[in-house]
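Below you'll find the structure I mean.
Partial view: only certain chains, each at its native spot in the assembly.
Letters A and B name the chains as they come in the text, with residue numbers starting at 1 for each one.
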Amino acid sequence: MAGNSFGNVFRITTFGESHGTGIGVIIDGCPAGFELDIDAIQLEMDRRKPGQSLLTSQRKESDTVSIVSGLFEGKTTGMPIAITIPNEDQRSKDYSHLADTFRPSHADYTYQAKYGIRDYRGGGRSSARETAARVAAGAIAKQILRKAGVEIHAFVSQVGKIGLEKPYTKYDQTKTEMSPVRCPDPLISKQMENLIDEIRLQKDTIGGQVSCVCSGVPVGLGEPVFDKLHADLGKAMLSINAVKGFQIGSGFDSMGLTGSEHNDKFYLDGERMRTHTNHSGGVLGGISNGEHIMFDVAFKPVATIMQAQPTLNAAGEMVVIEGKGRHDPCVLPRAVPIVEAMAALVLVDFWLRNRAARV
Amino acid sequence: MAGNSFGNVFRITTFGESHGTGIGVIIDGCPAGFELDIDAIQLEMDRRKPGQSLLTSQRKESDTVSIVSGLFEGKTTGMPIAITIPNEDQRSKDYSHLADTFRPSHADYTYQAKYGIRDYRGGGRSSARETAARVAAGAIAKQILRKAGVEIHAFVSQVGKIGLEKPYTKYDQTKTEMSPVRCPDPLISKQMENLIDEIRLQKDTIGGQVSCVCSGVPVGLGEPVFDKLHADLGKAMLSINAVKGFQIGSGFDSMGLTGSEHNDKFYLDGERMRTHTNHSGGVLGGISNGEHIMFDVAFKPVATIMQAQPTLNAAGEMVVIEGKGRHDPCVLPRAVPIVEAMAALVLVDFWLRNRAARV
């Protein structure tokens, strides 16, 4: 009800603010008997954490996860898994000038208006730091899915106006991690890097797109009519900070096509029903059809810029602010593991929900 | 859990199939003491029903709503409101050839695979007929919101490659209903009509975009971090049949902008904090900021086409099907009230949820 939980059977609740003592997550409903790989969780945390390269914020956070409960002799017990992640490099005084000021295109004003109070340090709970908790939970979801044959790969497909030119099937997604931008095309990756660097020097920020491909998803995930698989994927992605759009399969391009062009024709591949094209993005009628689930997520440019901006304070007076602290000129590289984590959380939840579909 | 409910406080559950005796909806959590305008509900039903013009399916449904419970002397009592809508013009035999056949880009295959059984008549529960129940519930949500000062206007902004050229603020949205396509620009509406007509004669179908503007929304609606207002709007829209994409405010276009271009600057309008631009689409940090909530919804072309298509049957044999029955060459005109209904259901739910935000 208050919005800090996600999922139905595999259900997470995150807590914590950017500049409190720490953040964390409870997973309730993780099935028992699964042998957790803690290193694999930490690896995902490292992919999200700041300071990986000059392209990202220079805040120093080791983002070391502690598993407080729900694990016994290395295995899940079916009890709630609590994970905590301390905040290490808070510089709260960087934010004291914001106590009474509403930064443009940030959540300061709306939090203040809704709750009558806000923790203004680093954006408090509205900070993207909260997504670290999602990545930790998503890393567990990913492990469970992997064992069930599901792989999730996200990558940066666009930064500013520079985008991939070939369909995702032409790229080797295992190469994504070799690019500091997390773009699988080495040449375009380099162009994106240059653009981000340029933008950073201009003390500005830039948006972009993350695309995500889920393979090995069994047929049958998704609960129509409201909890269609792509509807919950859409909600999951739109709940990530700075996301402004979501599309699956042919997405917005489907508008320009006719039915005869757009329909995915079936064929038989051994015993498996498959489709020649995948405009559907792996979902028919809200239920996975066994093809790749493929979707795109649009991120706006980060609102915090290092330039002076006029804005209003709580008294309604015009003031000038200038970004302090350590911020990302482009969140896209760090958004990749977050998109994967949210996708994993959606898929593992529907995988468990699907167990009740038949007598 | 099984996906047929939507909302938290104002919570609907729909039921019924395309060719059963009827469909309906239960609203649980409608506040007590509200004087319902039944005619206004019927008006919304009429906007969605088939047979309104040659642009839509010629199925004949009066879609007359009966309110079975929750109303006393014209007012809501706080008890569940059950609404039933009989199915009148079923021609189930139009579908008997589909009992064992999976239509391309329809839900036939995935329903069969998930549940091991399906009501194949007219798509059963996967039919867009189910959205009539949403429109009925949404009509009640709309009335409550209207009394609270909120207005919701959707319109067709694109059909195929023909789109509106001016921003929505340049159009008089009260003119939308005068266009058979529900496009507020008379000239472009005419072009869209011609395109749909052409496509219909080609026995094909075409996609498009519905845009929606919500005005008068109070500041404070939305529950971060997962139930961000635009995340739940996105889920609501993506749960509508044939939707492939959702974007809010600047949406996918935000990718090409810098932060300095994209940030919405605040100004004081009397006592009210407002923004000069609205790239945010009326939502900051997942909470409404008092500006227009503005979003776009992409619809793929209808999968049922009147042409012969090869496909597979349950035995895995290749067969040829051809659309029978009465189908829409373009769902966009009828999608407008559905988009409005789902938007209203989201907003009224958050409006009630927001009452618990402060002590």
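To be clear about the criterion, a contact is a pair of C-beta atoms (placed from the backbone, for glycine too) under 8 Å apart; a residue touches a chain by one contact, two chains touch by 3 or more.
Values in this document were obtained by computation on a predicted structure and should not be read as measured data.
For this complex of identical protein chains, the structure file gives a whole-complex count of 4 copies, while the figure shows 2.
Keep this in mind: only the chains that are shown with their structure count from here on.
By the touch criterion given at the top, residues 1-6, 8-9, 14, 102, 104-107, 109-111, 113-116, 125-126, 130, 158-161, 199, 202, 204-209, 219-220, 222-228, 230-232, 234-239, 244-252, 254-268, 271, 273, 275, 279-281, 284-289, 298-305, 307, 309-312, 316, 318, 353-354, 356-358 of subunit A touch subunit B in their complex.
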